[in-house]
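Complex shown without one protein chain; remaining protein chains in place.
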Amino acid sequence: MKNILNYSYYPGCSLHASAQEYEASTRGLFKALKIGLHEVPDWFCCGATPAHNVDELLSLALCAKNLSLAENVAGDLAVACAACFSRLKTTQHRLIDNDAKRQQVEKAIDGPVPLGKKVKHLLEILARDYGLERLQSAVQKPLAGLKVACYYGCLLTRPPEVPELDDCEAPTIMEEVLKATGAEPVSWSHRMECCGANFTLSRPGVVLKLSGDILASAKAAGADCIMVACPLCHGNLDIRQGGIEQASGTRFDLPVFYITQLLALACGVSTERLGLESMIVSPMPLLREKSLL
Amino acid sequence: MSRIGVFVCHCGENISRTVDVERVAQAAARLPGVAYATDYKYMCSDPGQSLLKKAIAEHNLDGVVVAACSPRMHEKTFRKAAEATGLNPFVCEMANIREHCSWVHEDREEATAKAIDIVKLMAARVRRNRRLAAITVPVTKRALVIGGGIAGIQAALDIADAGHEVVLVEREPSIGGHMAQLSETFPTLDCSQCIMTPKMVDVANHPKITLHTYSEIEEVGGYIGNFQVTVRKKARSVDMAKCTGCGVCMAKCPQKKIPNAFDKDMGTRPAIYVPFPQAVPNTPVIDRENCTYFKSGKCGVCAKVCGPCAVDYTQQDELVTEQIGAIVVATGFDLYSIEPKPADSPIQGYGEFGYGTIPDVIDGMTFERLASASGPTGGKILRPSDGKEPKEVVFIQCVGSRAREKGISYCSKICCMYTAKHTMLYKHKVHDGQAYVFFMDARTPGKNYDEFWRRAIEEEEAVYIRGMVSRLYQKGDKVVVMGSDISVGIQVEIEADLVVLATAVQARKGADTLAQKLGISYDKYNFYSEAHAKLKPVECATAGIYLAGACQGPKDIPDTVSQASAAAAKVMTLFAKDQLEREPIVARVNERFCAACFACKKVCPYGAVEEKEIRDRQGNLIRVVASVNPGVCGGCGTCQATCPSKSVELDGYTDEQVMAMIEAL
Amino acid sequence: MQKTITEQNLRALIDLLVKKGTRVVGPRRAGSITLYEPLASGGELILGELPRRSAKEAFFPLCENILSFEKTTEGVKVADVDPSQFPETVIVGARPCDAAAPGILDAVFSWDYKDKFYLERRRKTTIIGLACTSCDDACFCTSVGLSPADPRGSDLFLTPLEGGGYACEAVTEKGEKLLAEFPQLFTDAEAAKALPQAEPAGEKLDLARIKSWLDGNFENPLWAEISERCAGCGACAFVCPACHCFDIVDEGGETKGCRRKSWDACGFGKFTNHASGHNPRDAQPKRYRNRIMHKFKYYDDKFGKTLCTGCGRCIRACPVGIDIAAVLEEISKK
Amino acid sequence: MIDLAKKIEAPATIDITAYAGATEAIRAEAAKLLTEGAVAAVIGYIPGRRNGTAIPAIVTSPEKAQELIFSPACVNNLALYLTRAKKEVKGKGRLAVVAKGCDMRALAGLMGESQLKREDVVIIGVACAGVYGSGADRDAPLAEKNIARKCRECRVHAPEGADVVAGSLPPLPEFSPVEAEELARLEAMTPAARWAFWKEHFSRCIRCMACRSLCPFCYCEQCICDRNRPQAVEATPRPAGNMAWHIVRAMHLAGRCAGCAECERACPMDIPLNLLNRKMARELKELYGHEAGLEPKEKGPLNEYREDDDQSFIK
Partner (left out) sequence: MHAAHKNHDFEPKIAAFVCTWCTYAGADLAGTSRMQYPPNVRVLKFPCTGRIDPVFILRAFQKGADGVLVSGCHPGDCHYMAGNFHARRRFAAFRQLLDFVGVDLNRLQFSWVSAAEGGKWVEVVTGLTERVRSMGPMREFKELELEEQWSGKVDTPELQEAYEAIS
């Protein structure tokens, strides 16, 4: 059967490691929706946060090379990880009107930088290309009664001029996608706050505070769970949740889903393919309670 | 001109040091059309000018070239001297052999040769100069002031006090504008209404002022001294002539729950209302959208209770045409509102501040109404959500202003000062309260301004935090303010009871539409453009239209009043003469050859080109041609360079003059 | 005995004339077209094409200075052009319709005022005519009484022969002189058969009849009908061998300049524009009428000649397709 | 089996039988308009005396309308007759005009310049595959050899915005864009070589003013070159004045010329005048994104501006 849409696909390192459930659910969901994902052969690290802190040229060249590899695969480039998405978009943005820099990078990667290749986050593909209406009609098992705190983190919409995904400070795209599944997004304050990100290793205290605030805010807003689109945020909110509970003395018990997990669940993808078991805060009790299993 | 006199000036030694002036005079004498040439030590001196006058008379000269300094220096001097002998001043030109020659060259031979060439160019030009007569335009000594805020009121009163008639047009049912809404004003903390209302009454009572409230500008035609302005007087549903302003209708109106915009929707008003008790005129207006009678045809209470029978439900909009000589635009500003961004606006909203969904996040004008003794709380600071007195108030400056990423790059100028004022007013009313201010910079240039700001901090104990706020969110009954204090480099979180946003000053909605009617220009933010930032700050490029107040850019009250008086002074200058006289360097259309493509009209920065119909004696239209209104023409000559057939010519710079100079190169 | 000349010798003749300092004018390639222009050598001569402009400019230049002036402190100095400076000229390869034209124009240039510019050039010019063996659908010389082999106006007339070469007929003394000057180039030969001459398609027109109609129809709706499509350019007049109107203007600066004479055309709106702004021929039909009247009536009235040689250039050049042959045909049917 | 490759191959010549359909449609429409009295005259083409020629005609009766034709010989841009330069025609009343796609662009330009009101003219558009070049073989089928240069690069075969469209388009061959190639060739030359090129061409100019007279945009009441006080351009056909004249004309048409190439066609001296106009059109498109005559525009590129216009050439 023919796919409705086809994309080249850049999973990024996390999806092949700590965020395997993101990868699995993404593939499951996209298969169910008949959206083709064709992994870019020989892709490698986007450089993530460390690279651009060390060497701008390196960070740009890494992404530029990945973009040029992606040129071998037809279709816009689908990216799941918010950080990879940010880096790839930033690279195009930096080079598009800086000829000098572009020439430098082109020299480094020994080829042209495909500035025209469209880089799209999964959210954009689902909400815009595939469309909310179509998404809604693909839902087989509405997630009725599930209250979800949609958490954007930092990189999906910032800085304002780069991602072009949604309003920089008041985005709604996650809520819109979520609503298509029948779940209920809660209105809460910490949708855009930093989770602490990489400090999770170097200064865990910072993460305990920042992610703790996020969890507390979600809980206060009445959320049953949190939905994220970034492996790093997921790590801090899910893996660190126990530590946060310990430090703050508050019990949250908020499972942290990837967008694709909830969507795939709603679209009837087998729960075995969603990697639910690899979540530290088990979603099973919640899903059972809401009769979603 | 065929009998030209050339007068070569030594300028002491300024010219003669490097230019052989005698030789220049000798060469000039041999030029075609030159009947007389001489040189003199100081042409601009009295004896020099006498020499010029004498030579004109003796040699029957009909054109003059003074080879001396820059025309920017002495052109007027010599033209006047020539005029004194009966010559037309525009046949006198200067050849600049000082700034453009003797001062910039050292080699005497070269400088002399160049000076001769310069004289040759100017002589060739003067041969083709035409005698130009000064242009006069009749002036209707009647001014239109658009906008009845403090700027409009000030301008109207100044002009009327000078004895000229003024038509003041205000969109709202009452004059007063933003200033009438304010509680107290910086830096003196005097009561705004106390200083404002007497002026409003002066306007109402002034015999020279015709006041059109609840009215808008429909159409503007004409030009400086001769505008025709049509004013739409919106149907008030109350006969102004009959109404005594007793207020019974308002008291009896059964529909009383309409949010009062004057109080920023915090209070309510009836459907027949005056915006505020001191309104001028004190005649109510029926808000037809909310009136039960207009909605359902039932009710009619106000008409029944009105003693003088002033209520008239059948009233229609009325168009009034006024003959006007000068226009002062004083339409003021709007405040930026924290709402989701409108679809067509280039300006981004403030999603991080909750788009105004948190009830205890208010703007500065709302705070003014809270603090105002005549406001909805009677001057008590009570927060909108639950009417409690807020103990911790956070003020955030530069909301919308100086935010390039949000689409506005300018500084709104007044927020630093009014925020400081707010902290003081707050402290005066809530003694145990604490005010915090997030600010980028405190801009306090102005008499007693910085002292005022310092007082807010030092005496009224406002805590100023340098940094911006990243997010506001409701937490219980508090509003959490997350910000940064960049002076110490830490993140700050304040759980406030009330947050006041100093939102940006923006151009009035619809400012562009009015500008198009007036034919004036505006910047990308829709603020009206002055003709010159420094030298013509209150004039529009369109002659006869002047700017006052915040419609031209953010301004505080003292600046607004000063500009209003300046605009009034400009109007009075214009009205000081019966006829407007101007330099006759204007474009003229040769109607015989005009092909009516109107390229000239398209390029004219002044809108001076009109389409003129030529009719025969029976009134049949023969053809249409371009026509330049000399009263409006600025004299740039862009039309002539654009006209393919050169059927429009700029007097003083005709092609014939220019070509003669090129010929003489 | 008839003289003949080979094509090679014809070109050699040009070379010899050029060498001697004579200006030789003949059809020559000019960009993408052919024009009568001075030839640098015989090789440049183009045979078999009718040049875009007629040969009249050899006597009546497109533009010439007639005097120059200079203002000085001592007064105005005027320098006349000295016609004796005009070069001796031979026109080679003039077609009958071009060769016939000067003969017609002589009348107007030597009438009450003797135009020394024209006459001096005319005196110094020898015309070597060339018969036409081909024509196109615009040619109509036969309609106006000429023919593709008419030697009128030529001093020496060449007729192409079968198998190459030309029969030479000395029509005037100038022609004989030329034959005598370069005897080595001409051969006495048994005349080979002349190539058949071209046959323009048009019927012979009754010029007298046309003229008599013109005599009585200064006002006639026909003028508007023909010329409402006329765009008012001067292409017809400028390519015409017989049109001879000119304008005189002063050009240059205030202190120095030239008085120049250049071609003008009665089709131009400004042609009869008075200084007052009044224009007696204020509409195109009046101007077009003048063109026909001048050619077929006025000139005939005055000089007994028709001012048209049927070259067809105006028909080819008219950008709006006005066809003088068709106009004449229509008039002759009235 | 059908040879697909052969089928999709563009034809080498244009099938001019399609023009017959246009002729029929024009006659019918013209007769209708004239019978109804909707127009005082129809400006169209009728056959010329010579075979394969067509000339402009101003037709005022339905009978005469039956003489109207459309053929590859219909080269004229009839927009000319709607300008003020042709007052006699304009004075007749409301007019209908037969217009090819290229002529439509001139009409749009004239409307933008207040010379013509859309409601004052009925436009009988005609689908045109191309017309003969000047001096072309009028007997041969319309092909690369004899088609007008402008038609080789035509992008407006089907007129847009006409009141009715007569005829339909036959399959169109691909022609090499000679004007674009010539432009590129000239641009690649040194300035000195370009000067020599134009000098040679302009020196042939005889100032017959056919270029001006045929141009729909040369409708000035008095041309600048007819003025002598001051004299901006010499009136005599000398090389200096010729050069100035053609430079001034190109400048005056810049941003206005819609590319009908009538100047070039009318030139009896074969001066490639349209090259100048094409050059200016291209520069203005590159600089300001302006294309003349696609639709009536209020302002041309040289009578409007943007504050951020390119000024890299200003030092």
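Note that the chains take the letters A, B, C and D in the order they are written out, and that residue 1 is the start of every chain.
Convention: a contact is a pair of C-beta atoms (placed from the backbone, for glycine too) under 8 Å apart; a residue touches a chain by one contact, two chains touch by 3 or more.
Fair warning: this is a prediction, and the values are worked out from it, not measured in the lab.
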Contact set of the excluded chain (shown chains only): B, C, D
Of D:Lys32, D:Arg49, D:Arg84 or D:Lys279, the residue in touch with the unshown chain: D:Lys279
Touch criterion as defined above, residue of C:Ala58, C:Cys97, C:Leu130 or C:Val171 at the omitted chain: C:Ala58
Chain not shown: contacting residue from B:Thr38, B:Gln181, B:Ser412 or B:Thr638: B:Thr638
Candidate in contact with the missing chain, chosen from D:Ala20, D:Ala38 or D:Ala196: D:Ala196
Given D:Met243, D:Cys267 or D:Ala292, the one touching the chain that is not displayed: D:Met243
Interface with the undisplayed chain - residues on subunit B: 70-72, 96, 98-101, 103-107, 110-111, 113-114, 117-118, 121, 521, 531-532, 541, 585, 603, 605-606, 634-638, 640-642, 650, 652-653, 655, 658-659, 661-663, 665
Chain not shown, touching residues in subunit D: 186-187, 191-199, 203, 224, 232-233, 237-240, 243-244, 246-248, 250-251, 254-255, 276, 279-280, 283-284, 287-288, 301-307, 309-311, 313-315
In subunit C, positions touching the absent partner: 37-38, 57-58, 60-65, 79, 81-82, 85-87, 253
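Throughout what follows, only the chains that are shown with their structure count from here on.
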Relative to subunit B, chain with the most remote C-alpha centre: C
Most contacted chain pair (by C-beta pair count): C-D
Separation of mean Cα positions, subunit D and subunit B [Å, integer]: 48
For subunit A paired with subunit B, centre-to-centre distance based on mean C-alpha positions, whole Å: 51
Multi-partner residues of subunit A (each touching 2 or more other chains): none
Contacts with two or more other chains, residues of subunit D listed in rising order: 231
Subunit C to subunit D touching residues, read off their complex: 30-33, 35, 52-53, 62-63, 137-138, 224, 228-229, 231-235, 237-239, 247, 249, 251, 260, 262-263, 265, 268, 270, 283-285, 315, 317, 319-323, 325-326, 329
Footprint of subunit A on subunit B - complex, ascending: 340-341, 348-352, 355, 405, 471, 473-475, 480, 482
Complex contact set, residues of subunit C against subunit B: 71, 73, 253-255, 277
